Every structure is written in structure tokens, then in C-alpha cells.
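Here is the structure we will look at, set down as C-alpha cells.
Heads up, one of the protein chains got dropped from this complex, but the rest are sitting where they should.
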Amino acid sequence: MSTKTPVKKYITANEAVAHAAKLARVEVVAAYPITPQTSIVEKLASFIANGEMDADFLKVESEHSALTACMGVRMAGVRAFTSTSSQGLEYMHEMLAYVSGGRYPLVLVNVCRSVALPWSIWGDQQDAIQQRDTGWIQIFTETGQEALDMVLQAYRIAEDHRILLPVMICMDSFIQSHTEELVEIPDQESVDLFLPAYDPVVTLDVDNPYSISVGGFGKHYARWRKEQQEAAEKAREVIVEVGDEFARIFGRHYGGLIEPYRCEGAEAVILTMGAFTGTAREVVDEMRADGKAVGLIKVRAFRPFPVPQLRQALSQVKAAAVLDRDCSWGYEGALATDLKAALYGLPNPPAVLNFIGGLGGADVPPEQMKYMLDKALGAERGAPSSLEFIGL
Amino acid sequence: MKLKEVSKEELFRCSYGCAGCAAVLAVRLTLKVLGRKSVCIVPANCISTVSCYYPQAPFFVPMTVMAFAATAAALSGISAGFKRRGREDIHVVGFAGDGGTADIGIQALSGAIDCGNKFIYICYDNEAYMNTGIQRSSLTPYGATTTTTPSPCFENRPKKDMMRIVAAHDIPYAATACTSYPLDFMQKVEKASKVNGPTYIHVLVPCPTGWGFAPDLTIELGRMAVEAGMWKLTEFEHGEFHTTYTPKRKRAVAEYFEMQTRFRHLSPEEIEAIQREIDVGQVS
Partner (left out) sequence: MKESIPGPVSKAGTVPTKMGSWSTVKPVLKGKCTFCLFCWIFCPEGAIIQDEANRKVLFNYEDCKGCGICVRECPTKAIEMAEPKSGRGE
């Protein structure tokens, strides 16, 4: 098989991201089993065992140690990969801030799953959303293809010397992780062109010794945090740049930080993150065929939040129906909150209707999305925002 | 190893450690053995707190601060990374306290030994959570008061036997040491550095602030601990334990206790009971 020929296979998104890690020439994998992410780790273990992937598999005893070990690998100047879900991501929580504050360009795939309690192995986005303040770049994907492509892009974004922040690529449980679709697996040569070898910055280097990941008081601490914030904001630009370059080489473009769909002249727009975007797209097409002025915005980057892009896309819209597969208990869904903050100051902002759905593995079928958009069509600009649990 | 042969290079100095701190001494001596081609991983503990506040950088070799529970996992990852680069000549050494080893750090330690990468894990044992102000750890000896076992309470659990725990993992090399016996300690560090796998050294470091004695007595206290049978100098290799040093004089444990405020509350009967335990070979 020519190394320049991409291969098309029916594989799950889990297997697709394993291929991505292999193509990214990851040299150490430290990961721990948890449903529904486990088959990513199993696939990587099998690539390594049969020699397809030149890497080492660290048999860590927990997710906390998995992330720590990956951070250690990065300190040694080497590319690492890990993946997790839900309880595992929560167990890593302490180390998430270590990695981002220490400016280590790690890539982690999170297969989004509910967090206990109540206990559930099924999908929603609470786990990833809960970690939004840890300083990681968070990008949500819709398909297995996008997940594969974004893992490759994630290394480029993270390792960019202007950024040096870790990236979390999010997928949805079962709909992506366990469902097979036709995925184009790029060839190694093209990936090598797109993703050069890791050029490390923050490392343990005996020839140029530094104390790294240290502490600081007051103004030193604030200075480092300001630099981190600036890098996170710069990531908006770099995510788009990298996406454009990826499209030039591989022919697939995902629209940047957000992907608007049929928003021209739309009165009401539905906002989604992740796999449910697929359903929303079909609902928009059906409703448009019925003469309704509706559109869709797929929010891809959740952190950094695409403020300018959303302001531009929604300024002419009457109402936005936000589907959140998460909730900040005591307030509302995170996407709705962040959206409203992003729209603040617009002269005549759209109404924002927050719908909490798809929790604990529940599906959000087309009828429910139609209901959401119909409600949005009936809303007035500047109306107070609402919160509704759908599908109950 | 002879004193005159020990490297004169100082690779750890100007830390904010207490005057007379044996943990600082332990780091200094370790780096004399391992030299400049070492990287040090230090979790939340006294050593990191006294050496990691920008801009002061008392380590003259690369080091990183690490989360409290995570020392061993970091050692594992860094070692794996260096191995990929063919740099197994670089010593990867961690300095965790007794809390960071036997309590919050024990899971990661277990996992890292199991991973099997090359690193030196040094537990410097000052027998309590000293950094946060003298709270008990599972390595606080029976009978000691701490702020979480304050008088009229005292620590009523024996020290966790970390050597048997790491031995149960079939670790290739482990040792107990004390800064009062510097050549014994340094020889063990050197031995560990030559093992192509995980190693563990548990060094007793008397703490003037936490144990309650004047800072010039640090070395004397360590000697008394070994002479009283409260601490032993041993090695575990090829699946077996053996003693590396038998003190020439024996002391009553009462003499050792008298030197420290943390044991002053013990009654003569309580001390006698502890002495009996030591005499039958069970160190508390």
C-alpha cells in the first residue's frame, strides 16, 4: 500500500482517534480504562503490541497517574497521549490545572459521559463542561472523522509556541465512540507534512537546567496567569489557522470556531455542541423546506469561547435555542450562560432559550429540536431567558 | 566510598529550610552522588516549599514541583520519556515526604513500581506532615504527639512498614537510611542509581522544628534513633532483607524520647511498653 494513499474504513470514532494518535507519532500512551473510552486505549495497546506504532504503553494505575505520567513525558520533551471520560476526567481534575498552568501541550480525548451521581455510563457533556475553568482548550466534535482530524490538529495547536496549552478533544458517548462510520484515515506522509516533530519548550534539560512548574507569590503569579490568558485568547486565531492548513492538505474543513448552517436570513437559530448537531442539521433542512426561517450554529470551540464569531452570527437573529447536554445546577446550561455573556452589549440582542436535554444518555429526537426551534420562532427579542428540561 | 572522595560540588543550596534541617541535608547528599545529570521531582512538602518560590531556585539541576499525590507517576512518565530519547543516563529522582509516600502518594507509588521504569524514589521521613505544621502521617511513630494527635492524645498506630510494602511489589532495590550515617545513605543512592528499574530509599530525617529539639542536635538524634532500635539501616535486594549497619552501642529508647518534646508526655510505663516491643524486634 502506498504511504500516500488514504484508507477508508468503517470504524468507530474511538478507533479513529487511536489512528490519529498513531499518525501523530505519539511516543508514550498512558491511559486507563473507563467506559465508553476504553476501546481507544485497547486499540492503541494493540497498535503498540503488534509493532504498528513505535511507542511505549505505560500501565498506570489510575487516571490521576495517567495524566501525571503524560505530563512527565512532555517534561522529557516527548509527545504523549491520553483519553478518558466522566469519573476518570474528574479524577484527573487536579492535574488538569497542573498541565495547563505549567504550559504543557498535552492532547486528551474525552468521550463525554455523565458524571455520578446519579450513576450513568451513558452520554452527556457534564464531565467536559465541568472542567471548562481548568485552562484547557476544549473542542467538541460531531463525527468520527472530525474527531480523528481534530486530534491531529490538536497537536499542532497545542505545540504552537504562541499557545503551549493543552487541548481536550471531546466526543459523545456511544453515538460517536461506538458507532461505525466511513472514516478516511490519512496517510503518514501527509500527516508528517502537517504535523512536524515536537519542538519542546518547557522541559527538564540537564544541559540548560531550570526549575519548572514552580510557585510564585502575588504579582509573579498574576503575571503568569495573564500570559496564560493571552495564550488562550490567541488560540482563537491559531485554531482557525490550523484548520485552514489542514483543509489545504487533507481537503476537509470544519468551519473554524463555530460552523453556522443556513443562518442567512434566519429568525431563530439552534445551537448545539457535539454529535447531536447531525440531527439539528436535518431538522433545519426540514423546517426550511416548510418555509420556516431557521438555522443552526455548531459550536466547536467551547474554550476559548468564540465570542466575536457568535456575536457576528447572531446579531440579526431574533432568538437562539440553546441545547445544553449539561447544567450548572442552581443556574443553567453552560453554553447558554456563556452565549448570553458573549452577546452582552449588542444593541438588540436575540432572546436566549435554554433547553436542557440529552442527559444520562437520553436522545434528543428531531421532534424535540423542532419544538425548540418553534419556541424560538415565537420568542421576542430581548425577552427574559428561559430554562426548560426537554424530553421528560 | 570515603568522605574525601565525595564530590565537593554543591547542587542544592540557599533554600528556605529550617536551620538544621536533615531533609535539606538528604537532598544535598543525594545530588553529590547523582551529579548534574539528574532531574528532581518534588511534590508538595517541605523541600518544595523551601525551594520553589520564584525567583529563588536552590536546585542547581533541573527540577519540577509536582502535585502531592503524584510523585511516583511523574517519575514514571519522565523516565519513560527519557528512555524514548535514549537518555537513561539521566537520573530521575523524586523527593517525597512521609505523607506524600505512605498516605496520599502510596497509590501512585504502587502503580509506578508496577510500571517498572527506571527511577529513584526517595522518601525523606520526618515522621509527620511538617510542611503544613506537624500533623500526623501514617509514618508518625507510636507515642508521638502532633497537632492532629495532640496531648492528651498521641499517635496510637505503628509506622506503616513501607519496606515490606515495596518489597511486596518485587522492587529490584530498596533501602532504609538516615542522614546521620551519610556514607551508608550515599552508597545506597549510588547503588539505586545503577539499577535499571524502580528503586526506593527511605531516609529518616530528624526535624528540629517538628520533633522539638535544638537544631544542632539533628545528627545526634538520628544516631540515637538507630542506636535505640527505632530505625534500622537495611537493604532489600534479590528478594531479601539484610542489615547494612549495626550500631556499636545500644540505647534505651527513653534516652531518645527525652531529647524530643513530642515524646515528653509519655509515662515511664508507656515508655517501658515501647521498649519491650523494640526488644522483641518490633519497631513502632
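Letters are used for the chains, namely A and B, taken in the order the chains are written, and counting of residues starts over at 1 for each.
Just so it is clear, a contact is a pair of C-beta atoms (placed from the backbone, for glycine too) under 8 Å apart; a residue touches a chain by one contact, two chains touch by 3 or more.
In this text the structure is predicted, and so the values were computed from the model without any measurement.
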Point to revise | Omitted-chain contact residue, chosen from B:Ala167, B:Val195 or B:Leu217 | key: B:Leu217
Check your understanding: Which residue from B:Pro55, B:Gly86 or B:Pro268 sits in contact with the chain not drawn here?
Key -> B:Pro55
Exercise for review: Tell me which residue among B:Val24, B:Leu109, B:Ile134 or B:Ala192 touches the hidden chain in the full complex.
Suggested key: B:Val24
Practice item. Just the residue numbers, please: which parts of chain B touch the chain that's not shown? Key: 3-4, 6, 8, 10, 12-14, 16-17, 19-22, 24-25, 28-29, 54-63, 182, 208, 214-220
**Study point:** Those residues of chain A which, in the complete complex, touch the missing chain
**Key:** 101-103, 161, 164, 200-203, 205, 208-216, 220-221, 224, 227-228, 231
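Here, only the chains that are shown with their structure count from here on.
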Review point. Taking the complex as given, what residues does chain A use to touch chain B?
Key: 27-28, 30, 56, 58-62, 64-66, 68-78, 80, 94-95, 98, 102, 203-206, 209-217, 220
Exercise for review: Give every residue of chain B touching chain A within the complex, in rising order.
Suggested key: 36-39, 41, 48, 51-55, 57, 59-67, 69-70, 72-85, 87, 90, 107-108, 110-112, 114-115, 117
